[in-house]
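For this depiction, one protein chain was excluded, whereas all remaining protein chains were kept in their positions.
Chains: A, B and C, in written order; residue numbering restarts at 1 for each.
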Amino acid sequence: MAVIATKDTRLVVQGITGREGTFHALRNRDYGTNVVAGVTPGRAGQDVEGIPVFDAVVDAVEQQGANTALVIVPPRFAAEAILEAAEAGVAQIICITEGIPAHDMLEVYHYIRPRGIHLLGPNCPGALSPGIANIGIIPAEVFKPGPIGLMSRSGTLTYQIGGELAAKGLGNSTIIGLGGDPVIGTSFIDALDLFQADDETEFIVMVGEIGGNEEEKAAEVIAERITKPVVAYIAGFEAPPGKTMGHAGAIISGSAGTAAAKQEALEAKGVRVGTNPTEAAQIMADLVGNR
Amino acid sequence: MAVIATKDTRLVVQGITGREGTFHALRNRDYGTNVVAGVTPGRAGQDVEGIPVFDAVVDAVEQQGANTALVIVPPRFAAEAILEAAEAGVAQIICITEGIPAHDMLEVYHYIRPRGIHLLGPNCPGALSPGIANIGIIPAEVFKPGPIGLMSRSGTLTYQIGGELAAKGLGNSTIIGLGGDPVIGTSFIDALDLFQADDETEFIVMVGEIGGNEEEKAAEVIAERITKPVVAYIAGFEAPPGKTMGHAGAIISGSAGTAAAKQEALEAKGVRVGTNPTEAAQIMADLVGNR
Amino acid sequence: MDLYEHQGKELFAKAGIAVAEGRIAFTVAEARAAAEELGGTVVVKSQVLVGGRGKAGGVKVVKDADAAEAAAEAILGLDIKGHITRRLLIERGVAIAKEYYVSITFDRSAKMPLLMLTTMGGMDVEDVAENHPDMLARLHVDPALGFRGFHGVQLMAAAGIPVDERKAVGAMLAQLYGVFEAEDAMLVEVNPLVFLDDGTLLAADAKVTIDDNALYRHPDVEAMRDLAAMDPQEQAARESHLAYVKLDGDVGILGNGAGLVMSTVDVIAQAGGRPANFLDVGGGASAEKITTALEIVLSNDKVNSVLFNIFGGITRCDEVAKGLLGALEATEIRAPIVVRLDGTNAEQGRALLTEAARPEITVEKTMLEAAATAVRLAKEAS
Partner (left out) sequence: MDLYEHQGKELFAKAGIAVAEGRIAFTVAEARAAAEELGGTVVVKSQVLVGGRGKAGGVKVVKDADAAEAAAEAILGLDIKGHITRRLLIERGVAIAKEYYVSITFDRSAKMPLLMLTTMGGMDVEDVAENHPDMLARLHVDPALGFRGFHGVQLMAAAGIPVDERKAVGAMLAQLYGVFEAEDAMLVEVNPLVFLDDGTLLAADAKVTIDDNALYRHPDVEAMRDLAAMDPQEQAARESHLAYVKLDGDVGILGNGAGLVMSTVDVIAQAGGRPANFLDVGGGASAEKITTALEIVLSNDKVNSVLFNIFGGITRCDEVAKGLLGALEATEIRAPIVVRLDGTNAEQGRALLTEAARPEITVEKTMLEAAATAVRLAKEAS
């Protein structure tokens, strides 16, 4: 079945007439994703290579049955775009946009969460279920179908590990890019629960990085309720405290959020942690091979 | 088991050191309700005839295990008191206060509803399960235990009908005062679902009045999923449009919210509607007698 | 609390919403002075708390001060559906290019504000809803979000507002929603919302209702209340914090609790009588409170009999009986009173009244019996 990006996905792309929006909407459709609509205020009635454009998400829901939204709009409009999709009744929202103010995301998070709406991102590459559907900007070329669920706070690092797995002949059920911001809609724990419930996922790779304590919290959940094998990799052992390492969320605050602490927490719960992407991929390959 | 006011109730009274708060807290306790705490900011460490007083609801929850809050504070503080109880983890809140601004209640409603918190009122007399527990200002003297669930937008009208039933030897599982405001936490539909699920309730009396369309919506639900017999009474046939009849919610707006429309909607779904409280009580008495 | 057009426009102007320049006038002389001051074409508008003043001749566009004076003369005192015109709004005339309609209502059913927008402005919105439902765009706003840009886009797209007008109309919607929230409004309606020839967007009318329960935080609005337009009994009840509504019959009604009193009104009608009022005395039973309530009911000359209907709960019926007897000492009673006491300690209460044997009081045990008696007494007195 895979998760998030599935054969049931009916995608509306918010910001479809923008340069990036058009590019990725068409790329996603070319991959096989069912892109049913786009939204750009004031552009209703137009189309983007056959994809109908609406003024508002609610129109895409009512007229095209959209059930998933991909948000590719500038940061100052992104929080509102997510809220619009949420209010329009879209159950699953993927936000690519980088640079959304953290307070905006606090508001979004506490609006959607009690209402049972799922958000992936922001500042994430999206979700790809190889051979099924691709939502967002993940380069599908790098991945192949298989039993490994891959979840990550970093885009290129995911591609790196996915590429190494593919080179070893291994593939993925779904690749979930969680996003590099301090407040994201889908945490490692949420993704773990999705993978645990997914029939096509047999193994899980977790790619973390410095900042926050989501990896530590995930370690608890893995010990508690995840029966599928998990292999991890953490980036940022050499990162100095107090500096934002590219991602807004990748920052060690005081003594909290270090890579060493995350590795320790995971290993304490029996999760094997690779020291570099290559080693992490190799550990997973060995695990799959030993099955 | 009864509903709302049960033997598992652990009540915290917000505004307990006020005149009304003290009076009803003690009255409720005398009836047998488990009143575990009171809250008045700045009065922590005091007690009201043995009921410990705290500065904040969260302290009453943590130290006394309060699971139900009774709000008896002036209208300008009431919305915040409800929100405090909600944030403190109280699952069930009963608000007696009359005169809360409607916009305040909009905010409260949309905060608590997605979070699964139950609110009864405001501007309601509370809930009484005869012989078990009384939360609020309902005069327990008037009622006796029995199989009839009673739900009403009006206080004294409830007492009137409860009194007439008692005079005929009939009693109630729980009396739920829904409240006379335009925005209330528990609607007829919510109360119907509670009664439908309650083993001790075999019959339901519904006391409506002009304003809004909750009776009409309830009629749909009765037809759809309520298997227990329902008898109704509606007040306000002679009320002129555009005038607030005492309760902030009792107003006919244009041609909407008339008593005739409500009666018609209920009768269309097979609910028998008494033309006055006495007749409604008699219809119910006949129903119970024929069982 | 319903506001006059000019009061609503004051709130609009405070929120930065464009309205035509105007002056309030209570006399013909003031109207003329206002027209002179504004100069050129002005509009003379009746200020009443009811719709349909246009059809009733309550709005006139005039070219100069002389004509304004004549129009004021005609409109002041004009009866519009029972509302007498006592004040005028004199506004500078504007060149209207287009008329839209917009409103924000407090939708209790959805428990959300409801925005409505149509390009069919100036018409009765009920007509639009009935005859051109596709032209009336409706949108609920989740109060947890408030009004957002996308709400405006959605609503304007649904209403068919041209794309090049959406910036201006969207900004206006946001401002009106701001007024709705900030002023605790139950209704904000602009009909018509107009584009002038020069492209300006302007609220050409204003219908605003403020939540009575929120007036404590809007003293400026509270101060706008037009006491002169209120019924004397309603005004007296208001001052005593009693809920009172005047009806047009001859049986005065008071009781405890809004629902019970509404029910009493119905029962009087069912018994063949005509209710004179609704009055909820609330909880408590002091002689003072009962005195005030009785005085208000009886100050309506039409009242021929009074039904005092009490269901005792926390306040016991014996206390109420004592309060009532005290009230009879304190004020003169010009019509017979039928008293029905039921609920807690009803027998003791009835006994007290029977012992006192006041000639103006008849005691009944049930609500239906009491209603029948009150109706009979009223008929005898008329």
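General remarks:
In this section, a residue touches a chain if its C-beta (ideal position, glycine included) is under 8 Å from a C-beta of that chain, and two chains touch if they have at least 3 such contacts.
Just so you know, these numbers come straight off a predicted model, no measurement behind them.
Seen in the complete assembly, the chain not on display touches A, B. Considering the whole complex, the residue from A:G18, A:G42, A:P101 or A:G131 that touches the absent chain is A:P101.
Of the listed positions A:V207, A:I222, A:L266 or A:V288, the one in contact with the omitted chain in the full complex is A:V207.
The chain not shown here is touched by just one of A:G38, A:G149 or A:G236, and that residue is A:G236. One chain is missing from the display, and on chain B it is touched by residues 41-42, 44, 55-59, 80-81, 83-84, 87, 111.
Panel shows chain A; residues 27, 75-76, 99-104, 106-107, 109-111, 114, 137-139, 141-142, 152-160, 163, 180, 182-183, 207, 209-214, 217, 233, 235-240, 243-250, 254, 259, 275-278 of it touch the chain omitted from the view.
Methods note: only the chains that are shown with their structure count from here on.
If touching chains are joined by edges, the resulting network of the protein chains shown connects every chain directly with every other. Set against the C-alpha centre of chain B, every other chain centre is closer than that of A. In this view the innermost chain, defined by its CA centroid being closest to the centroid of all protein CA atoms, is B.
With centres defined as mean CA coordinates, chain C is found 28 Å away from chain B. Per-chain Cα centroids separate chain A from chain C by 54 Å.
Chain A and chain B have Cα centroids separated by 45 Å. Listed for chain B are residues 114, each touching two or more other chains.
Annotation for chain C: residues touching 2 or more other chains are 142, 144.
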